[in-house]
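Not every chain of the complex is shown here; the ones you see sit where they belong.
In order of appearance the chains are A, B and C, and numbering begins at 1 in each one.
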């Protein structure tokens, strides 16, 4: 197969920028353009001086498609913009890969129906970190064996969600495993300037403990998950909502 | 089912003593006697003053069987003694559960053959810690997802094996998962007075890390694994060498 | 100097027992007797079978003094008993070393006055762990340099104090260092079966973090602090309330 032509909506934002940087260095993928209203008409080298080539920025996805039609759209924007992009993709038989969060369950259900009808692979993935996926799988492996469990998370004080969505998802995973646990699983939310995002699950047993922790040091951690999703989504003809199916 | 009658060979040793303490408090299990040459004729309350009842100590397993025939023998002795006990058990249709380590592969193969012929469940388990099992399953879950890996272990300076058998087993598990890893997986062996036995597996990925660690604080951690093995071994008619089948 | 003759009040309790075990193996110290109502008339080998010699248990401190007068009394009892022992010591010119906690400030002030009047060294020390002292000194060294701080503690669910006195003392130490900190220092209290007592102070700065943690794996950790206090208290003619002066 030749190069996969990829567009990135929201590619000048904090996460989007790192996605563009990662994909630009990935074999088999060509980033053909970025959608971002504020820097429309400029090149990505304005925000990523070390990029080594010019990637044009468009104010609008339709415009990008007219000039450099992609096979796949990666979207890190807002729920409103991402939803619009999703349906524009299906019309043009472009695979949408959405990293934007905040959709309602009924919106996700509509996305799924639309993909199945179009017989086209699309993805809505709340967290592209391979490590976060690995963490969940490790927690899943241990949950049934140890007697007691607590969750800890560390984020800078600027993080507003307390506890984080990631911890809430881990807590749900643990509760699903251990319906006998009447008491709620406690989440200890440390907010401390200077720290990196970290999740810790501490399991206690008779005379022993197991601690599993995941530390994110760089938004570049999402790049690998996005790259794997890009390479695998063409095999699908439906909506994918779990990163594990794409890696 | 009534009470499971259990004998413990090596029950006055450092680990054996904790096994007796644990089993004595476990519902459904009665410890009928202990085999230990040095304190033969005495009661376990000599080494465990808080036990609450008298468990007689015998100098010899045959002698114990004559007085208080058990359903199951738990053995934490030496390879020589354990081997002899194993075959004595089969003759008497007592299930042997061996925690003693140091058998050769051909000895293990003979144990397996003997159990199958006798159609009797027996177990040889190198580590009864549920946490160590949980750790291996967590490592197994993460191994295929992260790019790089290193092992650390901490033991008191008195620990002679460098690296420990537990770390070597973890390293084998990781290598089995990642045959593409040409380089050997490094094991960093910290020897430090005052520490508890600890294994750490550190995984590195693009912009993220996962650390899984297992700390043993009390030899009582083996008790739960032994108790589960006791309750499950009657269902088997062969040799079991993996704790996961018994829990 | 010859052997220091030491009595231990409360020497059959969970901590007291470990103190007796430690002191019994310490050069320069002889444990002449233990005060404990419940096992009066018996020997310490009833609770510590491996002790190697008989240490008599007395129902009353006055009785012990009549038979085996000590130079020093170590007390791990209750505030009521310890207070009585304290004044009995001063009358007999025995140095009291009190590990019992729960005295009011006015009681401590009276202890100090009494020691100064008697010109006799005595000690009331809430925590004899050398590691807890080392932790406070490390926290003291770092507190002025880093911008932000949070405390974490882990204890088994049976621990009733939330947060622990040790964490509260660390928080006070940090606040004393950083009066500019308007907001309170958060203490995250993890309660988890199977864990050992652990304190963690996490400091955050610009692009870096420092974590200091103290893990207690064995009540034997108090023994060394008590032994050092025993050896140093004869040099004093007043009440000592800080372990650092005694080591």
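What we mean here is this: contacts are C-beta pairs under 8 Å (C-beta built on N, C-alpha and C of every residue); 3 or more make two chains touch, one makes a residue touch a chain.
Keep in mind that what you see is a predicted model, and the values were worked out from it rather than measured.
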item	value
Oligomeric state of the whole complex, in copies, if 3 are shown	4
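Everything below uses one rule, namely that only the chains that are shown with their structure count from here on.
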item	value
Required steps from subunit A to subunit C (each step between touching chains, minimum)	1
Proportion of interface numbers common to subunit B and subunit C (over half same, under half different)	same
Longest centre-to-centre distance from subunit C, chain (CA-based)	A
Where subunit A and subunit C are represented by their mean Cα positions, the distance between them in whole Å	51
Between subunit B and subunit A, distance of the C-alpha-averaged centres to the nearest whole Å	42
Computed distance of Cα centres, subunit C from subunit B, in Å	37
Overlap residues in subunit B, where contacts from two or more other chains coincide	217
Contact set on subunit B toward subunit C in their complex	46-47, 49, 194-196, 217
Sites on subunit A touched by subunit B in the complex	22, 129-135, 137-142, 145-146, 203, 205-224, 247
List of subunit C residues in touch with subunit A within their complex	146-150, 152, 154, 156-157, 186, 188, 190-195, 202-209
